[in-house]
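For this view, one protein chain was removed and the others were kept in their places.
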């Protein structure tokens, strides 16, 4: 990464803000233009997938382009980022996300501060969030292992798919979830439903980290006939 | 490939599971949100194409990312994979696929075990499945010959097209077909319709292998005037 | 190109067949599933764009992946292909295209041989076809000049756009137009409307060739003060 910590934090906040402005803004636009909910979800999905490719490409070299506390947590557990930096990353993501919601509301001339009444709860939703975060984190870790240049596309395409194959439309991101609680529009979520979503996302992320630790391990060197020779190297 | 056989089998099972969870889950989501079947098919197509690009990119370096017994069969006939490994691959794909169906049902709070009543039969459907598998296998073999780095995209885009241009929406995959028989939702298929689908898929795959063997053959060296000189090289 | 002429001709016929099967087949599927014509056109557009990326990637190294007599004509005028080979290419494209229509009909259990009654005529349509072919050929020639590896994507994306921005939905291809005259479905065109379409497509292609000849010309070396010094180099 080419940047110092303040720039990295601005990159995280800016990226999360644009991501949330896209999720919330395109949801407002889509719901305004059609009464077909599948079409509205499509109008929410394509912009989100597209902007993720853009944001990860242009801000990845700055901050790593996490935009997601669950991802930052995983990199913290891998010791790829210090605890202090991780905490500041997560703060920047949450603040950025909320700013993104305000920007979306401002563009559509809606009250800036809102609280969502959109219920998203139940075991299916929670399981879906765990699956969504599992898939996202596994995609990132396997991408890093084999094709790190492809990660912007991998994440954009993964989320495009996960919007549709998970029952929760794949939040998979605690900072985005918090920001969406401040919007009583298509993309919103009741604050009371946040804790379970966030717990499920973290669980899914950690399971992906554990699986990737085993599945993607570098192959061990071939065993040698005489271990002493090996040790003498 | 960088992995040992157990990891390769887990990669095949995991990839097929996520693929089927996407096919079945996005079908459930789409059918729930709209009554327009073309829109539902679009909501089924885009996630499937997108997740294929992701899965083949991240798991291809592990196992080759077959996720498909017809593809494994073709590589077996080419002697790219041993008979034993191929048999285990196919088993892993079938088990993974069924797990994918269960995961989709769990996320949408549907009964985990279902049997499809969705009839998919008739000469048009069978011909379509043969065409679908022919195109898929030919795409993979020609991709391997000329642009192996592009195969994730080629397969994702091919299936995106084949969902629409084949009358059967292009299953093209016996393991996925079996897994879809366990879901009485948008993506399902009656168990009784499976054998003909699977036979058609295998036929199409084998025809593609034969055609590719001739069409994509490496050009022979230019003939020399005096064969003896050639032999003496 | 790595192949001998028979293989190149088979590649042209196969590619055009799959292209037409996609155009006609996805049109049938889309029109069957929805009464919204914009949605049907979307269900026709996405598969066509996707399959073009695939076909040009996998068959381009064999035959150049023209699949289009207007494109072959342009390469003939540029002396990139001999007159004889060009004539055989065009024949292969037309035969392949008609086979593609038959395959689509077979998959959807429709009468194999049909004659379209879909009127596509008028100055707007003709102008649109000229614009469509102009854009396609210019895209290919500029792509060859600057980013030949990107041509599959450029053509797939160009046609995705041209389906919508031209009044004719951008046939832009005489062989595909002829093949579509044999299908009385969504993608069809009356035989009587073919000649004007084909003339417009050829005109557009030739204008693109002329413009590209000037616009994309290699820059001349900087003038030298004393031509003799230059000549003595």
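Read from first to last, the chains carry the letters A, B and C; within each, the first residue is number 1.
The criterion applied here is as follows: a residue touches a chain if its C-beta (ideal position, glycine included) is under 8 Å from a C-beta of that chain, and two chains touch if they have at least 3 such contacts.
All figures in this text were calculated on a predicted structure; none of them were measured in a lab.
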{"item": "Chain not shown, its touching partners among those shown", "value": "A, C"}
{"item": "Touch with the omitted chain, as defined above, among C:25, C:47 or C:135", "value": "C:135"}
{"item": "Absent-chain interface as seen on chain C, which is shown", "value": "36-39, 41-42, 45, 49, 122-124, 127-128, 131, 135, 138-139, 142-143, 145-147, 150, 153-154, 157-158, 160-168, 214-216, 218-219"}
{"item": "Absent-chain interface as seen on chain A, which is shown", "value": "2-4, 7, 10-11, 14, 18, 21-22, 24-26, 29-30, 33-34, 36, 39-40, 42-44, 46-48, 50-51, 53-54, 57-62, 103-104, 106-109, 156"}
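Operating definition for what follows: only the chains that are shown with their structure count from here on.
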{"item": "Touch-based graph of the chains, sorted into line, ring, star, complete or other", "value": "line"}
{"item": "Cα-superposition angle relating the copies chain C and chain B, to nearest 5°", "value": "90"}
{"item": "Centre-of-Cα separation between chain C and chain B, whole angstrom", "value": "28"}
{"item": "Intercentroid distance (Cα basis), chain C paired with chain A, Å", "value": "40"}
{"item": "Shared-contact residues (touching 2 or more other chains) in chain C", "value": "none"}
